[in-house]
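Working notes, beginning with the structure itself.
What follows is an incomplete set of chains from the complex, kept in their original frame.
Residue numbering begins at 1 within each chain, and the chains themselves are lettered A and B in the order written.
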Amino acid sequence: MNKRLNVSTFIGCEAEYDEADIVLFSVPFDGTTSFRPGTRFAGQAIRPDSYGLETYSPYLQKDLEDTAIYDGGDLDMPFGNPEKALEVVSHYSKEVLQDGKKFLMIGGEHLVSLPTIEAAYEKYPNLHVIHLDAHTDLRDEYIGEKLSHATVIRRCHDFLGDGRIFQFGIRSGTKHEFDWAKEHTYLEPFSLTTLKEKIAELKDVPVYITIDFDVLDPSVFPGTGTPEPGGISYKELLEAIQQFQELNQVVAADVVEFSPPYDTTGASTAAACKTVREMLLTLVD
Amino acid sequence: MNKRLNVSTFIGCEAEYDEADIVLFSVPFDGTTSFRPGTRFAGQAIRPDSYGLETYSPYLQKDLEDTAIYDGGDLDMPFGNPEKALEVVSHYSKEVLQDGKKFLMIGGEHLVSLPTIEAAYEKYPNLHVIHLDAHTDLRDEYIGEKLSHATVIRRCHDFLGDGRIFQFGIRSGTKHEFDWAKEHTYLEPFSLTTLKEKIAELKDVPVYITIDFDVLDPSVFPGTGTPEPGGISYKELLEAIQQFQELNQVVAADVVEFSPPYDTTGASTAAACKTVREMLLTLVD
């Protein structure tokens, strides 16, 4: 008889923290979401359904069981106070990096990528960011707020500067955001066609990958806060992930904006689980 | 051919502001919600479905069409900034009261009642509050925050003081909250049995009524953020509203915590609509 307190981790992620090379954690925060909230529940939804998957990826021909991965669960978040929430994430992700581990964060809304990208930048000043999303996220402020899911990449640009951000699949924004991107980021609208050539350029620099699930078409991933039709298919996302294997220094990554209350069929949960598996395997050296 | 821009009001509430005796408005704010968010959509869900009702109440034998009611729609809210959000509500509700009108507010989470009760208190220093809810809402802080849906009635006590708050139907809280209530508020747990006698006491003082929809049993009203089994039936709520007619000075009221994404059948929406109608008619002199 197993007498351990009930543990609930992502499939194949039962290593203890100290022995782990990779850390998985989730951030139940959706405090600046402007349309449909609920991303706070992403971590809770993903873990149990991950057992509908195998630990083996026939795409990458790697197995989660061949690596030591620790799953720390949901971080404890304050409610109604974005600044404090971001501090918690900042503290946690910096500690993981200081301990010489990589991490994959499950959002939460996209704003939670700000402290993790900043933490990675602190450790790797030459950090570059690959950003898959439907939205530019380049506003300078949103309804008067500097910190918002709609400003997160702009806030990252504040410290990263020009030439460091590579955006793909973007299909929504103001005219001003698209114009601003022309001078400050690399932005491919609508698709991922140029991802391969950009990856070749980024082959040997430290890279952080941030995937907003709404880069997928809402037919594939309806369970998100701001569904935007005309996105990529799941096969296209899988091809992108296969291309990521060419990168030699993926230092951390995140997947954000999965909102379980809008996933009435479970198909978004399944897509989220599979993406977590593939991205964990991407972090394996 | 009607050439007016598409107007969407609650049924029977098409008076212009200046001619109105009663103002209806809604507050799309759920920024401190700790469990299931979504109350931001309450106003949008209630208005179109109100046309499934009649304007006439056979319970109160009054008709919405016999009173001038203005429906101002959703207030514009900032995201991720509770203080600013409460200021917007405060400003609006004070202006309505200054213009000599009564109001019914549709939440949003319960925290939005703080500025409206405060506005009513500013005008009516002898204000008393009738509070129907499943939860005490009497914490002094919640996960470190003073402003929260779980502290709202405590915050009202900060300015109202002892002997002004009358709570009914309460069935969830910490032991400390229940103990605190014994000294500072009137609290009937589980039911509304003593409502009638308390109304007799409050007959001639100014009264604000705040109804958290989760006072209803989740069978009746599943579409709420923190469903708590063991609540009252809709018939019991209707009886309470009939008893409210004995109050001579209901100066304002609100109905809060309706979260449409969890109302998969529309039954909660119907209950919310009917409650809005009955509470509007309660405000009629």
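What we mean here is this: a residue touches a chain if its C-beta (ideal position, glycine included) is under 8 Å from a C-beta of that chain, and two chains touch if they have at least 3 such contacts.
Remember, it's a predicted structure, so these values are computed and weren't measured experimentally.
Student: Of the identical chains, 2 are shown; go ahead and state how many the full complex includes.
Tutor: Full complex, one repeated sequence, 6 copies overall.
Here, only the chains that are shown with their structure count from here on.
Student: Taking the mean of the C-alpha atoms as each chain's centre, how many Å separate subunit A from subunit B?
Tutor: Each chain reduced to its C-alpha mean, subunit A and subunit B end up 39 Å apart.
Student: Report the residues of subunit A in contact with subunit B in the complex, numbered from low to high.
Tutor: 30-34, 36-38, 40, 78-82, 84, 142-145, 147-148, 261-262
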